[in-house]
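With one protein chain removed, the remaining protein chains of the complex are shown where they sit.
Just so it is clear, A and B label the chains in written order, and each chain counts residues from 1 on its own.
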Amino acid sequence: MKLILAVVQDKDAAALSKKFIENDVRATKLATSGGFLKAGNTTFIIGIEDDRVSDVMEIIKESSHTREQYVSPSISSRGSAMMSEPVKVTVGGATVFVLPVEEFKHF
Amino acid sequence: MKLILAVVQDKDAAALSKKFIENDVRATKLATSGGFLKAGNTTFIIGIEDDRVSDVMEIIKESSHTREQYVSPSISSRGSAMMSEPVKVTVGGATVFVLPVEEFKHF
Partner (left out) sequence: MKLILAVVQDKDAAALSKKFIENDVRATKLATSGGFLKAGNTTFIIGIEDDRVSDVMEIIKESSHTREQYVSPSISSRGSAMMSEPVKVTVGGATVFVLPVEEFKHF
């Protein structure tokens, strides 16, 4: 048994929760703020059997990794008559810790 | 020193907090949501000496273990004139992790 602590961006949290449920991974969501990723983030605590750790890591990576997106600025900085060009921004990112567990009980 | 992470149902959290205080167990409560127990839940972080781990486990088990309860449905599904029969539901449940601690300090 391992304990996985995953800090992801708020915007990726819902999709990740869904993936955990689909893959029968039991995760508890903590309300968190600031920190590793600067933007608002969410921390998941996951208890998982040793041989499923790499599967969980893969799920987190796929749902939450850093990637670039083109977004259309809502207000053009060069005036309202100009076409606003899409801007490239970096979104996502996950910080993940795998911790050893000495004892695990379900009551 | 060990770190115990206990995820319990919200409805058991207040009674468990009280038990921790009565037994001089120092616990910090995290706001959590969803996860291990599907319903709303609360996560406690407990720092405890090695020889008191089993006592803390027993306290968590007693306050939070899965049990069945008979509840009277607030609205009868068969019409208002019918007596509503109590329904058996499963409540409680706790997921507990004991983690090794390399260093513990109180400033």
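In this section, a contact is a pair of C-beta atoms (placed from the backbone, for glycine too) under 8 Å apart; a residue touches a chain by one contact, two chains touch by 3 or more.
As the structure is a prediction and not an experimental result, all values here were calculated from the model.
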item	value
Candidates B:Ala27, B:Ile60 or B:Val96 - the one touching the absent chain	B:Ala27
Sites on chain A contacted by the missing partner chain, in the whole complex	2, 5, 7, 30-36, 41, 43, 53, 57, 60-61, 64-66, 92-100
Absent chain, residues of chain B that touch it	1, 3, 17, 26-31, 45, 47, 99-107
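Assume only the chains that are shown with their structure count from here on.
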item	value
CA centroid of chain A to CA centroid of chain B, Å	26
